[in-house]
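One structure follows; several queries about it will come next.
For this depiction, one protein chain was excluded, whereas all remaining protein chains were kept in their positions.
Let's look at chain A:
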Amino acid sequence: MKKSTVSKDSEDSQPWTEKYRPKSLEDVSAQEETVAVLRKTVLSQNLPHMLFYGPPGTGKTSTILAIARELYGVENMRLRVKELNASDDRGIDVIRVKVKKFARTVISKNTRGPPYKIIILDEADSMTYDAQAALRRLMEDSSNTTRFCLICNYVTRIIEPIVSRCAQFRFKPLDTSSSKSRLEMICAKEGMICDSQTLDELVRVSNGDLRTAITYLQTANTLFKNEMITLEFVRELAGFIQPDAIEQLIQSAESHSFNKIENTVSQFFLSGYSAVQLLFQIQDQIIYDNTGRFTEIQKAKIAMYIGEIDKYLSEGCDEHLQVLNLIVTISKNISNYETMDFD
């Protein structure tokens, strides 16, 4: 069993995402509405079953852990809270035996906190439908001894009967300012110098995912202890493609020379960039372009092709061929080259 005393040494090597996990509900960034509602329920000491959903890095796990800590205190948490996630085996057997047993045990009324336990099912969308179905009756039967909290990214993957038994809380992607203020707070605590522009870029590349942003910040800190962090480096960390590589691809498309396109695409892949990332960025570049480089109708068509290629890629197609096709299609499209029907 883990000892509760954590030596100073290991605290240093702890990832910042763990170190700066919100300790109380008030610490949770940005989710004002959700937190306000939860605050009230915690005060009334009467929790419903809960379903948290939202994109990664928005504070779902942090919130429930914070609630549990407030309700039971750190010492009692171990006995009162059971956390199961996708790394635990969560087949139907586990639900039937382990979870059921835990759910059924009653706790004495003398101890601090409300008279129920919490079972956290993290990453619930990776549970099988059978396992979810096994939960249905269990949630009702054991409702006077246990509260369930399901956490998932996609609420659509949770079966309807479970959803209807829970109070749903949506966690929205963090807005720029609250991510930034959180990062600034960490910077200040760690004694790290970071200018506002770099933080903006960090927030931008992490797309509202605070965990990503904090991970990047920590890496940046270890790598550049006392130096300034450059924008390029932030992009590289995030696996972002450098803007000029994208620009070269677009330029090759504009040149309408097949050989040039072929070379540029090969070069692009030799650099090891990922095609999906390219789709994101090339889309941004083209759709939000307001220099008049592309007409509206061209933009619309290109967006359509990007969608198609994305589908192909997600079905496991070859990145090189597909991206080559994308650039060729874009090239045809912006030259008003007559697309031939060949069926």
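Note that in this section a contact is a pair of C-beta atoms (placed from the backbone, for glycine too) under 8 Å apart; a residue touches a chain by one contact, two chains touch by 3 or more; residues count from 1.
To be clear about the criterion, contacts and distances are computed from a predicted model.
Chemist: Consult the UniProt record of the chain that does not appear here and report its protein name from "KLLA0B08954p", "Replication factor C subunit 5", "BRISC and BRCA1-A complex member 2" or "Ribosomal protein L20".
Modeler: From the choices "KLLA0B08954p", "Replication factor C subunit 5", "BRISC and BRCA1-A complex member 2" or "Ribosomal protein L20", the unshown chain carries the UniProt name "Replication factor C subunit 5".
Chemist: Can you work out which residue in A:30, A:275, A:306 or A:334 touches the chain that's missing from view?
Modeler: Of the candidates A:30, A:275, A:306 or A:334, A:275 is in touch with the missing chain.
Chemist: Which of A:41, A:76, A:143 or A:219 touches the chain that is not shown?
Modeler: A:219
Chemist: Which chain A residues would touch the chain omitted from the figure, given the whole complex?
Modeler: Residues of chain A in contact with the hidden chain: 9-10, 12-15, 17-18, 56-57, 85-89, 91, 93, 122-123, 126, 206, 209, 211-212, 215, 218-219, 222-223, 225, 236-239, 257-259, 262, 266, 269-277, 309, 312-322, 324-325, 328-329, 331-332, 340, 342.
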